[in-house]
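The complex is shown incomplete by one protein chain, all other protein chains being positioned as in the whole.
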Amino acid sequence: MGGRDTDLVLLDENGIRCDGRKIDEPRRIMIKAGVLKNADGSAYIEFGDNKILAGVFGPRDVHPKHIADTDTGILRCRYHMSPFSVTERKSPAPSRREIEISKVLKEALQPAVMLEQFPRTVVDVFLEVLQADGGSRCAALDAASVALADAGIPMRDMVSSIAAGKVADTIILDVNNEEDQAGQADMPVGYMPNLEKITLVQLDGILTQDEYKKCLETAIGGCKLVYEIQKKALTDKFFSNGESA
Amino acid sequence: MGGRDTDLVLLDENGIRCDGRKIDEPRRIMIKAGVLKNADGSAYIEFGDNKILAGVFGPRDVHPKHIADTDTGILRCRYHMSPFSVTERKSPAPSRREIEISKVLKEALQPAVMLEQFPRTVVDVFLEVLQADGGSRCAALDAASVALADAGIPMRDMVSSIAAGKVADTIILDVNNEEDQAGQADMPVGYMPNLEKITLVQLDGILTQDEYKKCLETAIGGCKLVYEIQKKALTDKFFSNGESA
Amino acid sequence: MGGRDTDLVLLDENGIRCDGRKIDEPRRIMIKAGVLKNADGSAYIEFGDNKILAGVFGPRDVHPKHIADTDTGILRCRYHMSPFSVTERKSPAPSRREIEISKVLKEALQPAVMLEQFPRTVVDVFLEVLQADGGSRCAALDAASVALADAGIPMRDMVSSIAAGKVADTIILDVNNEEDQAGQADMPVGYMPNLEKITLVQLDGILTQDEYKKCLETAIGGCKLVYEIQKKALTDKFFSNGESA
Amino acid sequence: MPNLGNTPLIDELKSNQIRDFLEQGKRIDGRAFDEPRSISIEIGVIPKAEGSARVRLGNTEVITGIKVQPDRPFPDLGDKGIFICTAEILPLAHPTAEPGPPQEDVIELARVVDRGIRESGMIDLSKLVLVKDKSVIGIFADNSVIDHDGNLFDACAYSSTAAILSTKIPKWEMQDDVPVKIEDQESDAPITTIPVSVTMGRIGKHIIVDPNMDEWLCLDARITITTNSDGNICALQKGGKDGFTLDQLTKCGETSTSVGAKIREIIKQTKETGQ
Amino acid sequence: MPNLGNTPLIDELKSNQIRDFLEQGKRIDGRAFDEPRSISIEIGVIPKAEGSARVRLGNTEVITGIKVQPDRPFPDLGDKGIFICTAEILPLAHPTAEPGPPQEDVIELARVVDRGIRESGMIDLSKLVLVKDKSVIGIFADNSVIDHDGNLFDACAYSSTAAILSTKIPKWEMQDDVPVKIEDQESDAPITTIPVSVTMGRIGKHIIVDPNMDEWLCLDARITITTNSDGNICALQKGGKDGFTLDQLTKCGETSTSVGAKIREIIKQTKETGQ
Partner (left out) sequence: MPNLGNTPLIDELKSNQIRDFLEQGKRIDGRAFDEPRSISIEIGVIPKAEGSARVRLGNTEVITGIKVQPDRPFPDLGDKGIFICTAEILPLAHPTAEPGPPQEDVIELARVVDRGIRESGMIDLSKLVLVKDKSVIGIFADNSVIDHDGNLFDACAYSSTAAILSTKIPKWEMQDDVPVKIEDQESDAPITTIPVSVTMGRIGKHIIVDPNMDEWLCLDARITITTNSDGNICALQKGGKDGFTLDQLTKCGETSTSVGAKIREIIKQTKETGQ
């Protein structure tokens, strides 16, 4: 955690957070499936002030060919932030942070995708953060999961994702940007709700063993909320004519 | 146009420009063909204070092979400025400007070269600006065209090139560096004199529709002058023993 | 030579150098063979304050394949400095100096390795300077030679290396960092003691013809001392169970 | 056929169909030769950026974000602010788009869009100086193509222009030689004119406005002409593997003014609609 | 089989053997499931660096050097010194390691090691300020893997931690706005806690601590949990192609504290042994 000094009251005497939410209340989440014309599958998510596009291509031929696997399909993932997505303009070249998140998200999605059905091919997941807020990797993961389903790629489960964290010695759901900067801990979690498996978990900040367990449970509860929104996005697409966002 | 403030008189009351030329008068142009030993074809041009070398290799095998085209030959072009070619030393790595000009020059030469006669091969055109002045892309194109002919590559036509522009509300031929910096418009044009086709045209600066037409006509007139110099360079090479510049 | 102004007495009236050595006395040299578990061959050298690791892999398949040679094996060499090896932290990206030294060391080792016995393969020599002092390329070459032998690669001879130089108008053996900075000349030499061939020689600084010859002879004498230490390192490894440094 | 990695290809059948239609005076999607695709423009789509827009030109879609921040001026241009325009074809925009450093086509795209805005004088850069020669305001227009169906030149140009028109410039004051942002004191960008580019393609002897992807892949040559609010031409770029006759270029110049005027009205009427 | 260039592969036979052993409650090298490999730590191995360490974790071996030098602070963090941690798998460390810019696995390695130290608050960065907002002290911990036998996360973390504990911070004084080093006035680094990471891998339903290379190549998933001197968790990173159940993660949390405590004692007892 940044641990910056601040006068911000992260949690008031009524248990209300700096943005008016209760401790177990997520920010506004809106997901729309099928927003892109050319991608095989796509989704757009607004998660708090995050605005993220996900586009999926595949299964398709692998280039360069020597990285193809004769036993299974492979998954590639690119998490990228637009130059205008953050306060200080960001260079378009991928930062080390973006490369790490790309890898973490790939490994969070991999358990859900039936890659073994498509040997020698690749599924590409491209995530573009148009506007960044706290929890952008969780939001990106939620959108990626919907985009994969939208592409019709066989999946074992969705991956739903949200962070839990700690502010003012209290475990909270869905850490926003101010809470990430001034709070005590931020733990993004990705979860397969039906298989009950955690496929993404990271932590910045200090937690006791009890708080750690509480955080995991809080995040899993949040993931189940997100899962409903993901399902609705896919249903809406299926029963509409796919108007874009 | 740079639109810099300047006290420079770009056109005096007698219609004489800052370097003593008349409005339809090009700078000194000298082209010499066959100046390099190893290149399949080459040319050296001095165009005002521009000093540019062109070297051509091909048709030859393509590397990497996967970019070869079974239906036609391909043309590649590299426009590059020497570090010492400009006032402030330039990094040898290609700038975005050099990459764009390379593409524009490639597309200006392509209509003239009978690439369809050489499927699966490449013709490489390398242009090195040793000293830069206004109009360096036109001068490079003139030299490239002569170097291609010098390499014996079958061509439909030469490409001749020169800029027209606007200074002191007057359309002029062959914009020099000061006129480019302080003037109103600069329009480089590449032209195939026999096929009467414009294969390069760009514009920086503001022109009315009439001025635009006048600029195109002025430039085409200049291209015909350049064409004579290009032909002479090739004839001189043919009837000499190819002494270098 | 850096030619920096300094108050350092490089050679006192008794012929003693700034670090207490005599003019023909090398710094402490310690070589240990077989220090790495995964490399096919390895060596660790401490040479003055230099601390350098050498690791060898091969002969093995070449990637990318198109650089393989059907007539002979090829040798690759990478000389690299750790970021913490020098006073001012060094970027991990290879500098032009490191690239040049890599090439010079490759060409110094090549005559000694029977590459012709292994067509289509590559032998890779990786040198990591953990702590740098004067003469690091010589020390790296000494370690590389031992690592190649430790890998069981057939060799015509060892390559032994040490520098000679000039300080206070005197030819000395094994130039240290202070002598390199403030002295008059530094001449690293690599030598095959049995074949009596010089395979590395460079020079910074000014020498008369006589001094040049004296320098070469002094360095060759030093190389013969180094050769004994190299042989001992290999013998020690052979008769021990290969405990690492 | 060439195997150019990330360039889309078109099959011969579709190509012949396009050419046959043109001979009959028709385009495959039913448009007139000088008719651009439908244009929809939203601004304010990236609220945290100082300006932003999303443009749909047919099925081509672009998002532009504007960042405004203090910077050092370019040498010899100490009395001007900075304007820089970039473009990226996001890999989700098309199966042939690939991540990585921009290729020559994307560099050309960015530079053509940049030049159209810069040469029109749209932004009065002399109004963006904090301390002459020392500190100026920079305006960065970054275009992200999110769906690629041809003619990215115009889509990025309209999106950049709309985004710039929507831009609020924060106020900075110099304190100890460092620009410090004064909260809640922003102003509109200093706009002098509205540049509009019109990209035309030639297939055989036919010139068509705003080619879609299928048409784009059949082009013999193309030209992008940018006009300003006065209807004058301020930038121009020819591309493609063949050339134009003088007559064709003259005609293209006129089309750029007439078609550009209509599109300028659409850009002008853009209001912040929210999402 | 995938052909991933610089990723080592494991043959099926060895993989089956590892899994069979685990079913019988055993590991191929005889360790208990929660038992790390033998750890040996030397400090002062690079005397010219401000701090250094060499760690052997089984047959994995890492050297860390610490450079301390004045730097400009990060924007908005003008009251904090700088800490940066990098990692490189030297090409001599394994036949599959290749020279060149770091790949995603090495970037993740460096960032996980960095985060464990940073989030623990091990170094009190507020003590490393020379002039607020202008000049601070930077601590650079560069990890060089010289033998790769799996679980680089913990090997690099222990080596970085030991190297930081051994670090002497030189004294700088500002002269003419430039930090000037005062000779022979160095102090210990401002240490508040000792972070210890424990990396656990899951193969089927079994969780094993500190997987060696053969085990590493069979992992379904892995997790690295860093605890501080209080036994609290301060950083965590899941990796690998599959997930964990909540129960497994809870158990891993407890293991990280218990195993970490033992390793912390080893790190604390490290003395400068010379070479």
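Which chain is which? They are A, B, C, D and E, in the order written, and residues in each are numbered from 1.
Note that a residue touches a chain if its C-beta (ideal position, glycine included) is under 8 Å from a C-beta of that chain, and two chains touch if they have at least 3 such contacts.
What you see is a predicted model; the values in this text were computed from it and never measured.
Every visible chain touched by the undisplayed chain in the complete complex is listed here: B, C. Here the missing chain is touched by one residue of C:10, C:33, C:81 or C:200, and it is C:200.
When the full complex is taken into account, the listed residue touching the unshown chain is B:53, out of B:53, B:115, B:175 or B:234. Screening C:125, C:175 or C:192 against the full complex identifies C:192 as the residue touching the chain left out.
Even with one chain removed from view, subunit B keeps its contact list with that chain: residues 36-39, 42, 46, 49, 51, 53-55, 57, 60, 63, 78, 80, 82-89, 92-94, 124, 126, 128, 130-131, 245.
Against the chain not displayed here, subunit C makes contact via residues 1, 3-4, 66-72, 74, 88, 96-97, 99-100, 102-104, 107, 110-111, 187, 192, 195-209, 212-213, 216-217, 220.
Definition applied: only the chains that are shown with their structure count from here on.
Counting hops only between chains that touch, subunit B reaches subunit E in a minimum of 3.
Counting only chains that touch, the fewest steps needed to get from subunit D to subunit E is 2. Between the contact lists of subunit A and subunit B, the overlap consists of D. Across the assembly, the mean Cα position most removed from that of subunit D is the one of C. Distance between chain centres (mean CA atoms), subunit C to subunit D: 57 Å. Between the CA-based centres of subunit B and subunit D the separation comes to 27 Å, rounded to the whole angstrom.
Between subunit B and subunit C the centroid-to-centroid distance comes to 52 Å (mean Cα coordinates, whole Å). In subunit B, no residue touches two or more other chains.
The set of subunit D residues touching two or more other chains comprises 5. Screening every pair of chains for touch gives A-D, A-E, B-D, C-E.
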